[in-house]
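Notes for the one structure printed next.
Note that one protein chain of the assembly has been removed; the remaining protein chains are unaltered in position.
Naming follows writing order (A, B and C), and every chain is counted from residue 1.
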């Protein structure tokens, strides 16, 4: 297992009830597996995911899919941005 | 005869040697006749006119042609504007 | 000199524009976005902006690099405010200096569009009777 940090912002922080949590993931998880595991832990987020409303970042970059997650990585889950 | 004011700006003021002069014009002059008379008085301006470089205003509006000039009118002659 | 910053302090729009004026340029175009009182007929009391700060700065940095690649411009300055904003206060200002104004207009408009769809910042509208995190759309229009 490996430890990663997971961040939530705005609406996803409200749904998850936290802005920042630590997660244990199986070694060699892909980004898809990692985010699936994370979302399943927060029932409030599954509806958002199923509507395709969530965006995912790994180490402060948008994920494009297939990334390999490593010990200590910073993952983030949020809804479409609304700055400006 | 009637008296009008004629103004020059920038390059036309340099060519005419003045920024502001009074002119006597025949009564019932059209704007074309008025400006022709004015330009002829300032040889420095005829080259500009012949190149089509001059703009004309009557009472602070661009002339569109055929205006009737009246006693006390304010006429102006200048080159294409370059503000901004 | 380019800059891209997050701040919780009020934004000085004029200062932003003047910070990027280089001597070879002729025009700066500035977009000043601020808090509207009414959205879809509903009255906003104030706004809260949240950001994934280090990623937001990284994304702004990428946008600046892309814009300079894409348009004939000299300098870009972007400041986005976070925290609580009252009606009429500036939330974002983007200034672009260029030798010719056409490129400055194009780049400035491109930058605000990209910022609104890519930079991880979220706003919460607070009404007298509730509040909501605004969800953007990836096909942000205006």
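One rule holds for everything that comes next: a residue touches a chain if its C-beta (ideal position, glycine included) is under 8 Å from a C-beta of that chain, and two chains touch if they have at least 3 such contacts.
What you see is a predicted model, and the numbers here were worked out from it, not measured in a lab.
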Touched by the hidden chain, restricted to displayed chains: B, C
Contact residue for the chain not shown (choose from C:5, C:32, C:53 or C:114): C:32
Those residues of chain C which, in the complete complex, touch the missing chain: 12-18, 21, 23-34, 36-38, 87-88, 99-102, 104-105, 108-109, 112, 142
Chain not shown, touching residues in chain B: 7, 9-11, 13-14, 53, 55, 57, 60-62, 76, 78-84
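We adopt the following convention: only the chains that are shown with their structure count from here on.
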Chain A-chain C separation of Cα centroids, rounded to whole Å: 26
Interchain centroid distance [CA atoms averaged], chain B/chain C, Å: 49
